[in-house]
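Missing here: one protein chain of the complex. Every other protein chain is in place.
Chains here go by letter, A and B, matching the order in which they are written, and residues are numbered from 1 within each.
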Amino acid sequence: MVRDRTFGSQLFNILNLLLLAVMGLICIIPLLHILAVSFSDRAATIAHLVVLWPIRFNLENYSRILGFDQFRRSFNISVMRVVGGTIIGMLVTVLTAYPLSLRENFMGKSLVRWLLIFSMLFSGGLIPWYLTLKSLHLINNLWGLILPGMVSVWNILIALNFFRSLPVEISEAAEIDGANHLDILFRIYLPLSLPMLATLTLFTAVGHWNAWFDGMVLMADIQKYPLQTYLQSQLQNLSNLTNTVSMDPTLFKYLSERSLRGAQIILTTIPILLLYPFLQRYFIHGLTLGSVKG
Amino acid sequence: MGAIQTTGQTTSKTHPRFFGWRFRRHIPLYLLLLPGLIGLVLFSFYPMYGVVIAFQNFKPLMGIAKSPWVGLYHFQRMFTLPDTWEIFRNTVLIALGKIVFGQLASLILALLLHEVTQARYKRLIQSLTYVLNFLSWVIFGGILLDILLADGLANQFISFFGLSKVPFLTSASLFPFTMIFTDIWKGFGFGAIIYLAALTGVDPNLYEAAAVDGANRWQRMLHINLPGIIPTLVLMACLSLGSVLNAGFEQILILQNPLVLSSGEIIDTFVYKVGLMNYQYSFATAVGLLKGVVGLVLISLSYYLANRFANYRIF
Partner (left out) sequence: MTIRKSLNRRQFIQLAGLSAAAAALAACTPAETSTAEPTAPATAAPTAMTAPTATTAPTATSAPASNAIPSDPWAIYPDTDPRHWVLDKVINPAKKYPNLEITQNYWMSTTNFKEGETVADNVTTRWIKDQMGLYYKPVWSGSDQAQYWGPALASGDLAEFMTVIGPPQYLQLREADMLVDITDIWEKTASDLTKEKKKYKQDKLYWKFVTEEGRIYGIPTFGGGAHNGEDILWVRQDWLDQVGMKIPQTLDEVAAVGKAFKKAGLGKFGLWVGNLLGNTWGALTFVFGSFGTMPLIWRRQGDGKLAYSSLEPAQKQALELIAGWYKDGLLDPEFLTAYDVAKNAGGNLAGMVMGPWWLSLWPLPDSVKNDPKAKWACGHIPAGSDGKRGRFGDQYVGNLSGFRKGIDPIKIEATIEMLNWVYEMEENQKSGYAGMGQFLQYFGYDYEMENGIGKVGKYGTARMAGGAFDFNTDRYEECDIKYLTIASELSKQDPSMLNPLQILAINDPTGLYMKSAESIKIGFDDAQYNIYNDFIWPMPSQATELMTSLNALEIETYANIITGKAPVSAWDAFASDWMKQGGDEVTQLVNQEDAKHV
């Protein structure tokens, strides 16, 4: 990394750091608010009295949620879904992106690319999708959460774009040495694509972790809900209960649970937040050119 | 000819006979594509038969086979409703604003972060900025309501400096900007990740070479970093064009109110309200079909323009 010693450059550095600090702060404020709410007393939170610091601090919300059987169950389901979905998704992504990124033409290359775009834009709707999954026995089944998302057009196109940017000399050299396509992909392309792979892994994992709608439609049993579906079902009940014309007073205990929801949000967000620092180390500089020269 | 195995040289030129060795050489490639294609067929293309619902008055119990056929009725309805033009305009404005300024914000953040030399600080800021991406709009929208209303934090801050309060959410002229800005706030940190990844692909030797040539910081950023991520930017922009009619359903539904409908009603919120009255799969499918067509046209257009004038294949 080149370091300038000029005054202008150092001023820029300071301003940059300040600006970034402000941005970081602004972005973290909503989360601090939720954190404060999660440690606060119920009555204070529904009156929106809590801003950035807890009122009547207590750990009750967390102990309650962690005591809910369903929370633990849903958490485990989400973890399985993320692991399975990310592995399968990333595999499909690189396997699909590689042939499409090659310079040589083969029959159907263009067609497949446009099919991908087409699939991203058009859909038959919820009902046919549900019926298809039903005929594949993916209803009420963890695989129904993992498999349908395995082809991610965004990811494939990003990977494709990146593979294309790799110098062609590398793969040509490998071919001369007798490598086949699988070798080239796994032994050459992927190690050079670590930043891109890390990014896509993050996107895929986050996508699976955050997904809630498919769980709601495909799972017939609340005990099979993944975590975000479970959280959403609790939130939905909050809004359903306050917006329906006829309210059932016995369900009141589930209202005013903003502090409980706050704790739930924190608990569902933290695990996935831990993933990024873990992947950051793969954002390594300049691997590409290094290997060509070497 | 048959004796030459599939792992032949790339440099040899052969005439492309259909089932010749060229094809056989490509078999591994087709095999690699197979899982993706199977997934596409099963989960995307097979269910696409449901598009026909757009031309019917679909009733789930009757199924597609027995639901009555209405032809272009829903499309006619779509174009003749009193606020169609307004809704369409709102959608495009908000969506374009989000795409353009959103990508810009992510890009700038990535460039700025890249200039930071202290690795720990860089990682810290990076992590802080992308956290909001994990909150659903239901949650973040609720927080925004607290912040942006007349006595919320934002206006308290503003009036502290003696300025008059800003009706972020209640003014029809400001509402689209509020939507764009809050969407950027939520997503620009996460969006910067891909640009950062692209920046790591820039050869560090170039910086040395440029410094030797006398380029200062700004010039280095302009001539090395920026070109390094332009391909990514173009790809992102092009793909985003496909969703130019998706202006952010959840966000707008939550933050919308009667005072801003003239600028804040988008296609998806309208379709949602229609569906609340009576399950309306047909209308929703028809709208989806229209969105897809528009998206396809725009993506194809940008692809061919880039191909023709910049000799650059976006994907």
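Worth pointing out:
Just so it is clear, a residue touches a chain if its C-beta (ideal position, glycine included) is under 8 Å from a C-beta of that chain, and two chains touch if they have at least 3 such contacts.
Because the structure is a prediction, the values reported are computed rather than measured.
Among the residues B:G71, B:G214 or B:P258, only B:P258 touches the chain that is left out of the figure.
In the complete complex, the residue from B:M48, B:I108, B:L149 or B:A211 that touches the missing chain is B:L149. Among B:M62, B:A209 or B:L305, only B:M62 touches the chain left out of the display. One chain of the complex is left out; on chain A, the residues touching it are 42-44, 46-49, 59-60, 62-64, 66-72, 75-76, 79, 82-83, 126-127, 130-131, 134, 186-188, 190-191, 216-217, 219-223, 225, 233-234, 236-237, 242-256, 271, 274-275, 278.
Considering the complete assembly, chain B touches the hidden chain via residues 57, 59-63, 77-78, 81-83, 145, 149-150, 169-170, 257-259, 261-262, 265, 270, 273-275, 277-283.
By our rule, only the chains that are shown with their structure count from here on.
As a whole-number value, the distance joining the C-alpha centres of chain A and chain B reads 15 Å. Per the touch definition, chain B reaches chain A in the complex via residues 6-7, 9-10, 23, 26, 28-30, 32-33, 35-37, 39-40, 42-51, 53, 58, 60, 109, 112-113, 115-117, 121, 123-136, 138-140, 143, 146, 153, 185, 189-190, 193-194, 196-198, 200-205, 207-208, 210-211, 216-217, 220, 231-232, 235, 239, 242, 281, 284-285, 288-289, 291-292, 295-296, 299, 314-315. The residues of chain A lying in touch with chain B in their complex are 1-4, 6, 8-9, 12-13, 16-17, 19-21, 23-28, 30-31, 33-34, 48, 51, 91-92, 95-96, 98-100, 102, 104, 106-108, 112-113, 115-129, 131-133, 136, 147-148, 150-151, 154, 156-158, 160-162, 165, 172, 175-176, 178-182, 185, 195-196, 198-199, 202, 206, 210, 212, 228, 232, 235, 239, 261, 265, 269, 272-273, 276-277, 280, 283-286, 288-289.
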